[in-house]
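A single structure is presented below for examination.
Every protein chain but one is kept in place in this view of the complex.
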Amino acid sequence: MLKKFFHQFASPKSYFRIATKIQNPFLLIFVLLYVFALAWGLLFTPEDYVQGNSYRIIFMHVPASFVSQILFLIMAFCSVIFLVWRLKLSIYVAKSIAPIGAAVTFFALFSGSIWGIPTWGTWWQWDARITSTLILLIMYLGLISLHSSFNNYEKADRFFAIIVLAGVINIPIIKKSVDWWSTLHQSASITLTDAPSIDPLMLAPLFLSIFSFFGLIMGIVILSSRYEILLREQSKSWVKSL
Amino acid sequence: MIKVNNLSFSVNNKKLFHNLSFAISEGELIRISGSNGSGKTTLLKIMLGITPPKKGFVEKEFSFGEKEFEFLGHKNGLKTYLSVKDNLYLMDLKLNDKNLKVLNDLSLLDLMSETVGNLSYGQQKKLALARVILSKARLILLDEPFVGLDDDSKKLLEKFLYNHIKTGKSAVITSHIDIDLPYSEICLDD
Amino acid sequence: MIRLFFKELFKMVRQLRSWLGPLSVFVLILVAFPLTQDIDTKFSHQTTFSFLWIISLLVIMLSTEKVFLEDFDDGSMEQHLLKPYNFSDYVSAKVTSSFLLIGIPLSCMSWLFLQSAVAMTNLNLVSLLSFLLSNFIFINFCFFGNAVSLKRGSLLGLLIITPLLFPVLIILGKMLSAALLGLDYSNFLLLLLGCSLISGPLMPFVISYILKIHLE
Partner (left out) sequence: MGGHGIYVWIVVIVLFTTLLLLILNFALRINRLVKEIKTFSQIKDN
C-alpha cells in the first residue's frame, strides 16, 4: 500500500515535473531572503565589543556548517529509503546532494579559517569541531569519487548508499571521540558556538540566515537532482518527449 | 531439475533479455547461443544465483548449496603462483588412481609439479576442466568450454559430456563452436 | 571452516611477497626512525607509541591492498560463493590468516622496538595486548575498505574507512596518556577489546555482502 503510494508519487517523472515548476520561484525567494538576512546582519547590527566587525562572519559561517551536517543526514535518510524500498528517486537525490554538500562544507571550513585569523591569530586549530568538519569534507569527496568509479550505475548506487550509512554512524562517533581527545589539551580560546554575548539584535538575523541558507541550498539540490534524473533516465520515453 | 520463469534483465536501462522461460530436465544438454553481449554469461550467473534477475525467478529442484552442480566461467579459478598439485589440493581433489587416470587423459600428469603460471592457456583450461569432470555433479554449467582447447581435448570433453547426460545428469553450456552432441538450443538474439 | 582457513593460510604462506614484504618494510622504517634522531636522544613514550601505531596502520594498508583482487580476477571468488559453506566464512578465513601472518608479527616487532627505544617497566604486557587488538581492528577495517574499492585500487576504500579508524587511534592515545599519568587505563583497554569483539564477527558479513554486489 505504502509502497504503491511511493512508486506513484515519487516516480522520477512526477518529481521532475513538480521540481521544474517550483525550482525558480523557490530559489528566488530564498536568495532574496538570504540576501535580506545578510544585509540585516552585516549592515544593521551593532559592532561587537571584543571581536569588532569580524564577528559578522557568523551570519555565513554558522548556516554553512549547520547545513553541511543536515545535508549528510538527508543523504543518509534517502539511502535508507533506497536500500529498503528500492526507490530510485531517493538515490538520485542522495547522489545529487554530495557535490553540494562538499561545496558547503568547504565553505564552512574556509569561512571558519578566515574568522580565525583576527580572533585566534591563526587560521587553523586542531580543535574537535574543526577536525570533524574536515573529516566530513573528506567523506563527501570520497563519496563523489566512489560513485564515479563504477560503470554500472546500479552497483554504484548500492555502494554509495552503504557508505553513506557507514558515514552517518561514523559522524557522531568521530565527533564524540574527537571531543574526548581535545579535552586532554586545553580547550580552544574561543569556541565557535560560545560567541560572546549573543544579544537578540544578533540572534534574529542569525536564525533568519540559517533558515534562508538552508532553503537556498535545498533549491540548488532541486536543481542538481533534476540534472541527475535527466542523466540517468535519458533512455526513458518521458524524457525524450520533454 | 531447474526451471526458469519469465526472466528479464537489463544493464543501465539496456535490455539484455525479456520474458525468458525454459526448463532443464534430467539427461538434457542445453546450449545457450547468441551474439556477443547478448547476455549468455549473465544468464548463467542468474541461474547460479550470483546475479539477481530484474524480473522473474529461477526454480531449483535442489538447492545450489549442496554440491550438486559445478560451474566453470571465463575465469579458471586457478592460482598462477602455485603448482598443479597445490591447485588440486585447493580444489579438494584427492590424488587417487581414478582421478589420476583422468588427469593422464588430459595429459596433465607430467606437469603436476609445474607452476600453473608457466602452463599454456589451453593447459590451464584443461586443469580447470578437470575439476568439472571429477566433480560428479548433477548439473554442470560451462561458459565457452571449448575455447583454447586442442582437438583431442575437445573430443575428450565431448565424450565426457555425452556420458554425463547419458547417466541422467544435465549440462548447460554456452558456445560459439559447433558440437557433435544432441542438444536443445536457447537463442538470446531476438 | 578450519579446512578453509588452512587453505587460505597455505595460499598466503606460498605467496611470500604478500606478508614478508610488508613485514620487511616495517622493519626498514623502524630502522630509519632512529637514524633521523641523535644517538643520545631518548624517545618520549608518546612519540614512540604514536609512531608505531601509524606505521602499523600504513603497513597493514599496504599489505591488504590486493587481498580480494587476486581471488576476484582469477575467478576463485565466484567458486567460493557457489560452495556449500557460507561466503562469510571465506572472508573470515582470509582475515584470520592475515592476522596470523601480518598482525601478530607486527605487534611483536612493535613491542620489541618499544623495549629497545623506551624503558617500560609496568606496561609490558598491556602494550603488547593493545598492539594486538589495534592491529586486529586495523586489518578488519582495511579489508572492508579494499572490498569496497575492489577493482579501482585501494586508495578509494582507504579514503572512506580511515575516518572510521580515528576513534580507535584516539582511544589508544587516551589509554597511553592515562597509563603514563598512573591513572586507571582498564576502561580504554576494555573499550578496545569491545571494538575488536564487535568488528571481528560483524565485519565478515558486511564484507561478504559487498563482495557479492561486486560479483553480480
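Some observations on this one:
Order of writing sets the labels: A, B and C. Residues in every chain begin at 1.
The rule is simple: a contact is a pair of C-beta atoms (placed from the backbone, for glycine too) under 8 Å apart; a residue touches a chain by one contact, two chains touch by 3 or more.
All values derive from a computational prediction rather than experimental measurement.
All shown chains touched by the missing chain in the whole complex, by label: A.
The omitted chain makes contact with just one of the residues A:S65, A:S79, A:T133 or A:S224: A:S224. Between the chain not shown and the residues A:A37, A:M60, A:L136 or A:I162, the one that touches is A:M60.
Checked against the full complex, the candidates A:I29, A:A103, A:L165 or A:A204 give a single residue touching the omitted chain, namely A:A103. Residues 27, 38, 42, 47, 49-54, 56-57, 60-61, 64, 100, 103, 106-107, 110-111, 114-115, 117-118, 216, 220, 223-224, 226-227, 230-231, 234, 239-240, 242 of subunit A touch the missing chain (whole complex, contact as defined above).
Going forward, only the chains that are shown with their structure count from here on.
With centres defined by CA atoms alone, the chain at the far end from subunit B is A. Chain C has the C-alpha centroid lying closest to the overall centroid of all protein C-alpha atoms shown.
One simple way to say how far apart two chains are is to compare their mean CA positions; for subunit A and subunit C this gives 34 Å.
Inter-chain spacing, taken between the CA centroids of subunit B and subunit C, is 38 Å. One inter-chain figure worth recording: subunit A and subunit B are separated by 50 Å, centre to centre, where each centre is the mean of the chain's CA atoms. Within subunit B, not a single residue touches two or more of the remaining chains. The residues of subunit C lying in touch with subunit B in their complex are 7, 10-11, 14-15, 73-76, 78-79, 81-84, 212, 215-216.
The residues of subunit C lying in touch with subunit A in their complex are 148-149, 152, 156, 159-160, 163-164, 166-167, 170-171, 173-174, 177, 210, 213-214, 216. For subunit B in complex with subunit C, the residues that touch the partner chain are 45, 48, 50-52, 64-67, 69, 71, 73-82, 86, 89-90.
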